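Note that one protein chain of the assembly has been removed; the remaining protein chains are unaltered in position.
Going by the order they are written in, the chains are A and B; count residues from 1 in each one.
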Amino acid sequence: MVSSAWLIPVFPLLSFVLLLLFRPVKERAAGIGIVLSGLSFFLAAGVLFAQFQTGNTLTEATWLTIGSTDITMGLEINPLNALMLVIVTLVSFLVHIYSRGYMAEDDRMTMFFAYLGLFTFSMAGLVISPNLLQLYIFWELVGACSFLLIGFYYYKAEAKAAAKKAFIVTRVGDVGLFIGMLLLFWQVGSFEFDAIFSAVEEGAVEGTTLTLIAILVFIGAMGKSGQFPLHTWLPDAMEGPTPVSALIHAATMVAAGVYLVAAMFPLFEASPAAMTTIAVVGGITAIFAATIGLVQNDIKRVLAYSTVSQLGYMMLALGSAGYVAGVFHLMTHAFFKALLFLAAGSVIHAVHTQNIKEMGGLWKRLNVTGTLFLIGSLAISGVPLFSGFFSKDEILLAAYSDGRYVLFALGIITAFLTAFYVFRLFFLVFMGDQKRPATVTKINESPKVMLFPMVVLGVLAVVSGYVNTTWFGTFLGDWLATGPYDVVHEHGEGAWWIPWLASLLAIGGIALAWLMYAEKKISHDWLSKTMPGVHQLLFKKYYIDEAYDNSLVRGTTVFSYFWHYFDKFIVEGIVAFAVGAVRRVGKAGANVQSGQVQTYGAVAFAGLVAVMVILALTGGYFG
Amino acid sequence: MQDLYNVYQNSYLFVFVFLLLGILLPIVALTAGKLLRPNKPTPAKQTTYESGIEPFHQSWVQFNVRYYMFGLLFVIFDVETVFLYPWAVAYDKLGIFALIEMLIFMIMLVIGLIYAWKKKVLTWI
């Protein structure tokens, strides 16, 4: 089974090629895409189970010889890879099915499925790479696919702009990765992960250089995973079709940065400064994106900021030596965030708007979608017994036991904010008076082909947390620890109160959201009848929450506007400056290019004379 | 090597001397003439050609481009002759290789002539 793992990326590639060459009609195109991505998923699942028996495998062949160094290409199956393969192919498979319904009215469905195939190929290729160069190549490819898919609605000016922005901002990160990769190559003489890790372990790379390399590689991860300040592209990327947002900009590609840090964990672990950088960037991103999420009115944008925030969480975990916590959250997040996006897509499909102010009371019409959205919301909020609870708990434990108390506090606050904004979304969309845009006459539940993938993800959003719990054993953690290199796997002890605090905050956030957005519009009877205990508890806290509203919430709102403008003027200002500098050089050059041939000759001569004069002055010929 | 370098620098000295002479000669001659000659201008003396035809209209007239064509062809074959003469004089010394080279050279020029002929450069329309 493991030996045929190379077929996993080949199936989606085949789908891409077939769709591009034969351009089948819509339904058949969807069929081809679904079947081939399904095959890929079943194979990935098989490989995962086979990995339990066979352990880690590595297959390689020489690709290119430059001078005396061989550069290899190949594939590696270890716990992390196998897990990522399953996540990628599963979400891809489900999104393929979902798109069959969601994109049914689009003329360019064939192209859409072709791009999905290409993306799945690239992403699968990325996670099986046994060396940094191969990873980099696929890293670029997923970026290109993301560019194509964000700009899929090319007739929308925003989509075009967003596609361009996504590509260029992530490229900034990629350059960091590229430089880091080359530096690493000159230090170690190989791109192989194994070789790199053993060199790092032997101390072959000097301390400051190591930190520099680690931070450069992390800059690459920041670009892909939308970490502050390279996050600006991700919310804009929501201009793409919603299934794409679920697949690429929630579950898989944006998690590639987290995967990169996890896959190169020994490198980062060797440099405490790099670890701190990762943790701090992760923590800041988590709270910063969460605060922005509070004031957004576009359903997909709220989810996008939430994705940025959750990715920050994962980085915080990895930076706090919580390897298992980070990977665990990556997995659960992939499921519940994909679920939330697909459910949001289902809502958009029904009401044809993304503005949550124009929605309301959709629960009655869309009760399946609503239920699934609720499950997703509960999971992301970290409500006990849902998957997000377990993984978020691990992260908080990791941050706490690593002694990063400030970041831990940020994480805790973020947990509260997360619960609040997700449920704000939920209450505004599904509860309250029935509202709909004037253009929509009838709201229908989405077809089964769209509901099925959501149900699967809904189940996973609940159960996937149980693979690593304090109660039923830390199966995932033990298994991940069998990876090709040693990772610290300690389950933080002694902080028994953290899960309690986290749950309390999650529920508090939900309650606050309820009070603010649902309370005045929904009769008390409904909630008190269905969940009397919760209602009672919340009701008593009412005045405290008023105080919250005045101090904390308003304070956070100001804070969030601050970040919003910081983002808009400072971060984008720096980008604009760099772009402007290039423009100015271009303009100056174009002005010299007057079209007059004597100018051309004069420039050539002036260049020659300048070289001579500089040579004479610096060469010591005239004094 | 040092000698060669001296020769090299000396040849620039010659150039410099010639340059100096070239500049000085007209200056000295004209200045001397101006100092020595009597100066009595009349209108007849100041015409362009004192004892020739009166000049009429501009000297900037358009020539037919074919003049240049003929001129170019003439120069090409002139150069051919310039090459052929020394070769013919030193034929015994240069040997068979130079003969082959000369043949190639002439064949190339003949092709050029055929080209000019077929492109109707030789006929005046």
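Everything that follows uses one rule, which is that contacts are C-beta pairs under 8 Å (C-beta built on N, C-alpha and C of every residue); 3 or more make two chains touch, one makes a residue touch a chain.
Throughout what follows, contacts and distances are computed from a predicted model.
The UniProt record for the undisplayed chain lists the protein name "NADH-quinone oxidoreductase subunit N", from the options "Trk system potassium uptake protein TrkA", "Transporter substrate-binding domain-containing protein", "NADH-quinone oxidoreductase subunit N" or "Branched-subunit amino acid transport protein". When the whole complex is considered, the residue among A:385, A:406, A:576 or A:604 that touches the unshown chain is A:604. Only one of A:355, A:434 or A:593 touches the chain withheld from this view, namely A:593.
Of the listed positions A:58, A:137, A:204 or A:449, the one in contact with the omitted chain in the full complex is A:137.
On the side of chain A, the interface with the absent chain consists of residues 20, 62-67, 136-137, 140-141, 144, 148, 151, 154-155, 159-160, 163-164, 167-168, 171-172, 175, 178-179, 182, 186, 582-583, 585-587, 589-590, 592-593, 595, 597, 599-601, 603-608, 611-612, 614-616, 619-621, using the contact rule stated above.
Seen from chain B, the chain kept out of the figure touches residues 1-2, 4-5, 8, 95-98, 100, 111, 114-115, 118-119.
Here is the rule we go by: only the chains that are shown with their structure count from here on.
Chain B has its Cα centroid 78 Å from the Cα centroid of chain A.
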